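Every protein chain of the complex appears in place save one, which is left out.
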Amino acid sequence: MSERFDRQIKYESDLDLNFAHQIASFPGGERIFDCIQCGTCSGTCPLSVYMEYTPRRIIAMTRAGFKDEVVRSNTIWLCSSCYSCTVECPKEIKLTDIMYAIKRQAIRENIWPKEFKMSPMMTGEFFKLVEKNGRNSEGWLMMNLYMKSMAVGDALKIAGIGMKMFAKKRMSLKTEKIADPAELRKILDAAGSEMELIKEGAKEVVHG
Amino acid sequence: MTATETPRIGVYVCHCGINIASRVNVKEVVEFARGLPHVVVASEYKYLCSDPGQELIRADMKEHNLNRIVVASCSPLMHESTFRRVTAEGGQNEFLFQMANIREHVSWVTEDEGEATSKSKALVAGAVRRVAFHEPLTREKVPVNPNVLVVGGGIAGIQAALTMADAGKKVYLVEREPTIGGHMAKFDKTFPTLDCSACILTPKMSMVKSHPNIEMMTLSEVAEVHGYVGNFKVKVKKNPRYIKEDLCVGCLECIESCVYKEAKFPDEYNLGLGKRKPVYIPFPQATPQVVLVDPETCLYLKKGKCKQTCLEACDRKAIDFEQKEEISELDVGAIILATGFKAFDPTNRLPQYGYGFYPEVYTSLEIERLLNSAGPTSGELTTKSGQVPQTVGIVHCVGSRDKKTNVWCSRVCCMYSLKLAHLIEERTGAHVYNFYIDMRTPGKGYEEFYERLLQEGMRPVRGRVAAITDWAMTPEEEGKLVIRVEDTMIGVVRRIPVDMAVLSVGLEPQPDAKEVRRRFNISCSPEGWFLERHPKLAPVSTFTDGVFLAGACQGPKDIPDSVAQAGAAAAEALALIDRGYVEMEPNTAWIEEELCSGCKSCSGQCPYNAIGFDDEKARAMINEALCKGCGTCVATCPSGAARQKLFLDKQIYEEIRGVLSYV
Partner (left out) sequence: MKYLYYPGCSLKVTGKPYEDSLLAVFNALEEEIEEVNDWNCCGATAYSAVDQMKAFALAARNLALAEEQGGEKAELVAPCAACYLVLNKTCHSIQDYPARVGLQVKRALKAGNLTYKGTVNIRHPLDVFANDIGLEVIEKRVKNKLAGLKVACYYGCQIVRPYAEFDDQHQPMTMDNIIKALGAEPVNWSLKTRCCGGSLSATVSDDALSLSRILIKEAKRRGADIITTACSLCQFNLECFQEKLKQKGDQPGETEIPVAYFTQIMGKALGIDEAKLGFKQSFMPLETLF
């Protein structure tokens, strides 16, 4: 019987009203409150038609505090960073940067839709490779990714293309490396945790 | 009192409700003021501009025998005149008063209470030390010339001119185009009543032409403006029409006989959608009913070689190829600016909508002409290939509400888009979509008109159009324009194929608004809209006395609002004229003769030509009637002989000392 009374209503107490302010404090998030819900972002987005919530709805939900729904949505993993929304927005909201900020939140919280696990996984593998070697090795990235995803079917599906790439000398398992990756890690460590920085710099006057 | 009498100063700090008091610790400022030199009383009040507030000052002046007043409150623009009057009513000269602006300069722009209070104290200290050196001054009364200049012959200018002319004033109406009528003359119907634009406008146009008190000057522009409120001297440049206006009766025989048998030049009045000859009349009801010759396309005027068949055809000998530009000088007491707006041109500015790229993308103004029975197609709406459109998409907010083009809402587009939707559906039977961000219909009968359109089956889609392309994904889209938009009410992205797309373009300031602003010495917003003196309480006045605003030159406006504002501007101008005189601000400059070395540095710098030279004494002299108190000569004079009332060195130095002594 309970499912017949599934509540459709969203209570204010379920919302995180601070979420939008947190997103707004990241570089690029500052104009989120300017949105007039015109839908230009969704109209111009080539992937919005596959998304659970269109970019416009993500902005509206973020502002209203629907943090759980936003962070768990597939929208952020379907954003290809093509920047159409960012350049078309009549209020100059940097939507692509906002998508990044929400993705980071999802990665920090370790949540994403199951069928989209490849996206955060690839992001993580890429991050690790670059942190280790200073460069990405495309062959190894793909190998690691498909080994890890354990989706044999998937691996086989793209194996054909992969083999062809190897044959055409457009894929290799040579590890690309900079001279001294340890030196680069020093730089990355000194860049610090972005969360702390945001707290520190949130009052800065934005010129962009 | 005399200047030598010991100053007895009263200081009054205003709360302005919470406008000032929420940031500035008013009590502390009052306490501080009590300790300043010559201050006899200092007190605070919630609203000093109110009657009891004013009475407080007047009573104190009597009781404490005050001879100088300082009010710390809002901007002098707002209430300087109020408190000068209060000072006069309290028995002192009105110029023994000084204002400190602790609202616009402090509380509205300072977050921190401590900083705000400190800055207020510094400003009060400056004002107190300054006012101690103020001297009584008198205003000069100057008579007002009763003639009026109206610039711009659109509906606002026409309305203002007729109102004043009916009141018996002589009106000069200057219009840059060959005919009056402005944008309204191009429309087919007007919202929300759908009355025919020409039917309601053209009677007013002919009234202008025939009114004994109106001198209409078309093809004319104001070139220079000198003088001041009540006594402006205006130079008007009239471009040659190559037609003697008083002889031409508008028989159009010359057009018939022109060596160009076919009309082949783009017709400006129809936005290039129709064609005209070198000699033409903009539209049938043009006022004046007189043809003109375009020097850019007339063979004779351009190359000097033509059979001049038009000359023979005109039996009244009205054609005059020798006409030259003429300058006339007008003396007027007041000026009304009604220079209108420019419709946003989407060419290259919004490439995603394909205007200028896809032939079936039109601007709303072009559709107005195509729907107009006096337009290039006699009111028939077809695509460029001659087909009656089956579906039409009207795109709102083109060049409005967009940081990349114009940030403002243009106010008229929602309503005219609904009107166009109605007319298109009525004439062609097409399905018409309206793509809007917000449907804004705040006006009498406007919401009802929206409801009527919904009942008529207009298809509303809430969403700003992302792109218009000819990229076809399905067979139904082949050969059509495809509008891609998120239907934000439903939450899905849609592709809608249409035969025609109409861009509802917004309103922009005229491209030369900034030059015009300088010519009339008024202010404009950064975008170029002329700035009213106060957005609520002085909406048709400017910061230059005697110059008033009417219509869309001040901001986007529809016809009813333009007409109402034109009436208001006319009333303000009439009030000025009928009073008969103006009192001048006594902040003019003079020359201390014994200090002047006769170097003439000042005279070349004066922007108002107010400085002459007395050859006998070899001294400069300032004509106070022409001086506008800009202070340039004072700053220029190497020997300190040029001085300015209300801005004497000692007054300014004291003010600076006052501010600095606190900081």
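In order of appearance the chains are A and B, and numbering begins at 1 in each one.
The rule is simple: a residue touches a chain if its C-beta (ideal position, glycine included) is under 8 Å from a C-beta of that chain, and two chains touch if they have at least 3 such contacts.
Just so it is clear, the model here is predicted, and its values are computed rather than measured.
**Student:** Among A:Ile23, A:Cys38, A:Ile59 or A:Leu145, choose the residue that contacts the chain missing from this document, as touch is defined above.
**Tutor:** A:Leu145
**Student:** Of the listed residues B:Pro52, B:Gly168, B:Pro203 or B:Pro351, which contacts the missing chain in the full complex?
**Tutor:** Missing-chain contact among the listed residues: B:Pro351.
**Student:** Tell me which residue among A:Leu15, A:Leu47, A:Ala60 or A:Met143 touches the hidden chain in the full complex.
**Tutor:** Per the contact definition at the top, the residue touching the missing chain is A:Leu47.
**Student:** What does the interface between chain B and the hidden chain look like in terms of residue numbers?
**Tutor:** Contact residues on chain B toward the absent chain are 351-352, 354, 357, 467, 469-473.
**Student:** I need the residue numbers on chain A that touch the omitted chain, in ascending order.
**Tutor:** 26-28, 46-47, 50, 77-78, 80-84, 86-87, 96, 100-101, 103-104, 107, 116, 118-124, 126-127, 130, 134-139, 142, 145, 157-158, 160-161, 164-165, 168-172, 176, 178-179, 183-184, 186-194, 197-198, 200-201, 204, 206-208
Operating definition for what follows: only the chains that are shown with their structure count from here on.
**Student:** Any idea how many Å lie between the Cα centroids of chain A and chain B?
**Tutor:** Centre-to-centre distance between chain A and chain B: 48 Å.
**Student:** Sort out for me which residues of chain B touch chain A in the complex.
**Tutor:** My answer: residues 352, 397, 401-404, 437-438, 462-467, 484-488, 491-493.
**Student:** Could you pull out which chain A residues touch chain B in their complex?
**Tutor:** Contacts found on chain A: 36-45, 48-49, 54, 56-57, 88, 90-92.
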